[in-house]
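Only a portion of the chains appears, each positioned as in the full assembly.
Order as written gives the chain letters A and B; numbering starts at 1 within each chain.
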Amino acid sequence: MPSPDSAERLTPVAVARLRGETLTELPADLYIPPDALEVCLEDFEGPLDLLLYLIRRQNLDILDIPIAEVTRQYLGYIEMMRQMRLELAAEYLLMAAWLAEIKSRMLLPRPPVVEGEGEEDPRQRLVERLLEYEKLARAAETLDALPRAGRDVHEALAEPPPLDKARPLPEVSLDELVSALREALSRAALVEHHHIQREALSVRARMSEILARLADCPQGCAFQGLLEPGQGRRGVVVSFLAVLELLKAELVRAVQDRAFDPIHLHAVTGGA
Amino acid sequence: MSTPEGIDNILEAVLLAAGEPVSIERLLEVFADEGIDRATLRDALARLQERYSGRGIELYESAGGWRIRVRAAMAPWVARLWPSSPPRYSRAVLETLALIAWRQPITRSEIEAVRGVSVNAQIVRTLQERGWIHVVGHKEAPGRPALYATTRRFLDDFGLRRLEDLPSWTPPEA
């Protein structure tokens, strides 16, 4: 384990911070360009991106990569990411293994090459992938630089004249709506693992109604008035639950001047 | 760009990009760096109005502000643009509407959390313009995000008497 002292030596400027955590331990022999710590390690788009960064950073020749040196630095970064407990995608480890393999193959004595069918340089495939990735990164930048609708250029739009035959509006059936909901929720369940409980719709519906009513009366509404007896017992309970939910979500405020006075509800207004 | 013609051209571009009425105050903000006052702006609007005389478009002021519109006389030609079969809403619009219907009142970021993608302003506007959703309040949270709910009109259009009549959905992974 490198000591904090070695980190000091490498980066006398300051300690790097990442996700609020102070970075004090760095692999002692890791080459760190002066401004490298500004590069948030999480920002790399994968192992190819990181490798390219290491190579370009030091003006190394991509066609003749000093594989031992680059491997050492790559592993150094991986180690650093580990120490910062960054979640390491499997691809990074796969690349580490690949680099190690290339390195060991480079160390093996090469058999004499027969003219015409040259033994492939073990780095060949890696170089190809790096060049291809670099082209891609370039292309992505080019694409981003194109004038884009909504960002650089805008559709010119005038209000259409009143048309005799109204422009037909899309029709939606209830079935379509239900399937859209199911799809959205099943995806959420898949992606987030978060538990989607089925809340009583009636309570949520009443929450909307109460909010809409409160929006109409800036002076606030009497709590009693919201619990219309005409709703029946179940209705009153639903309204009551809706008010509690709204209070919990801090969407409404309840005001009571003195004990036993009527309670008033106010919408928590946009500007206030 | 601060020649009168330069101002007119920016004004025209901005009004056409807005696609909605733009108030004088908003226009003054657009020209904040040029230090243009109300009177200069009014002059420019008048010149633009003049520019469109005899054309198929016109500049007019409504309650919401200034807007460029196509003259009523152009209606026969414009009408031929639109297909007679109704267009369809995108998946994104339908899912957003469904989430608002079943989980109202709900904020945009709550919808985004479930859908896993950002809900762009256009989607919300489409549903608002259709009269199916409205803002019923603002949440006590940074940015005070709007809370959306469905409208009376939504119930009418879907043949529902009240929200409780929405069909129940079976939870996924059932």
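Rule of thumb we're sticking to: contacts are C-beta pairs under 8 Å (C-beta built on N, C-alpha and C of every residue); 3 or more make two chains touch, one makes a residue touch a chain.
Quick caveat: nothing in here was measured; it's all calculated off a predicted structure.
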Copies of each displayed chain within the entire complex, written as a formula: A x1, B x2
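The definition used in the following text is that only the chains that are shown with their structure count from here on.
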Interface residues, subunit B side, partner subunit A - complex: 13, 16-19, 57, 67-75, 78-79, 82, 84-89, 91, 94-95, 97-99, 101-105, 113-116, 130, 134, 136-140, 144, 146-147, 149-150, 158-159, 162-164, 166-173
Interfacial residue positions of subunit A with respect to subunit B in the complex: 154-165, 167-172, 174, 176-178, 180-189, 191-192, 196, 198-199, 201-202, 204-205, 207-208, 211-212, 214-215, 249-252, 267-270
